[in-house]
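I have a structure I would like to understand better, so I am pasting it below and will then ask my questions one at a time.
Of the protein chains in this complex, one is absent; all others appear in place.
Right after this comes chain A.
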């Protein structure tokens, strides 16, 4: 019998800073060579479980341990963090923070330097792993010069260089664009088999991780293991959605059209799932559903004409960009990192001044408006709420924009209370901001902008790093705002599901101008655009293609519409 590599026995853990156990009665064995996905909603304890495996618990996060956790023969409670690091290589969620060297090569060699390995051996090891992970051309690059996917490869090289046999990934998809995420999963898959690794992936995005061949899926909820089986065995049931996670889209779609997943084989991948009835059910459903073609009356809100922008060093970031945003739209703005999505929003909000072209807002020339004046028309919400919040209580934070505009005190209180009610924060108005969850903080930042009564909001990655439940919470909130307050919303996003489900129009930015402007479903069927913008197809398209539906575009549009209706 093979001995488990990692073994939890009746394991519980309580952080010193918390009142209750974060992990409760964990019993878990992970065997050599397994690829395991640990999934769970935010606060389920999945990251804590990862910290136990790599030794950060109890060494960096003190707390009370009950039971035992043995990693490759070492008891985590008594071994040092350094000893454990030889067995477990950890790739943290934010590869940028993990990158401590000034260049790629130095970062790769970091742990060897700490082990006092002579320089010549380090150079050999770096060359070897640079080869394996195709980092040869980047060895002298600084972290500012390389993409998120490349940084993640550097992080992998930096831990694989120790020859550790267990590789632990904490939310590896969180900071990657969709195409890079898929590539990363393929790479992990490939490395695992070539290097005989045991891989543990902590993620809430189940579908994307299952793109790799995962052997086991473990789901946590409230600190307990609630599912531990092969992905197939768990996917057959509806357990995943019941646990507040998102089940793979293609499975949801098949259930929706009346296919029983229990009768299907090879359900782990959309490329392999089969059953004699899928074909017929899909075609039948598509035929019977009619798309509601509601043509909306649209008035132009924001018009950009021939906008061009280049930095002082002469680098042209935006050229000849034309765009019209209509009132009441929810639009997604997508594109590869570094194509100028943030530059574009900075131009609209007035942080940057275009070198050519003109911008009209409600037919008024915007060039005469200051940043502050524009902010009362167009609100911009950063991805990280911590970067926006500068006051200590909810009320102060939300009112600060009005205070600075010298609005009278009574009026301030009235408008702030109104907005807080809209945002579901009224009960928390006197709470310290530090006591709020991420989603609540996000709502505070949105409320702080809404109180200025803008007509349009630009949100940068509003749901990044959020599990399905919080994602739905934020997006339904935005959808509600759109309807109640006749707002216009532009979402900058990497999330293909979000773009499909919630937005009615997608603008694809590439090489400094708009390379496509169409319905989300149409964007996702255009292979050329997907490649240029580093996007990924969703499994719905693969499903439609595989089972020969006349138009994948049409099927996806219908499915999304019926999902929306049932929401």
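A few points about this structure:
The criterion applied here is as follows: contacts are C-beta pairs under 8 Å (C-beta built on N, C-alpha and C of every residue); 3 or more make two chains touch, one makes a residue touch a chain; residues count from 1.
The definition used in the following text is that contacts and distances are computed from a predicted model.
A chain of this complex does not appear here, and its UniProt-recorded name among "ABC transporter permease", "YhbD family protein", "3-oxoacyl-ACP synthase" or "Competence protein ComFC" is "ABC transporter permease". Checked against the full complex, the one of A:69, A:273 or A:375 touching the unshown chain is A:375. Check A:81, A:182 or A:464 against the missing chain and you find that the one touching it is A:81.
The missing chain, though absent from the display, is touched by one residue of A:5, A:135 or A:159; that residue is A:159. The residue from A:90, A:198 or A:488 that touches the chain not shown here is A:90.
From the options A:42, A:349 or A:472, the residue with contact to the unseen chain in the full assembly is A:349. For chain A, the residues touching the chain absent from view are 54-56, 59-60, 81-82, 85, 90, 92, 94, 96-103, 105-106, 109-119, 122-123, 126, 143-144, 158-159, 312, 346, 349, 351, 371-372, 374-375, 379-380, 382, 384, 386-390, 400-401, 404-405, 448-449.
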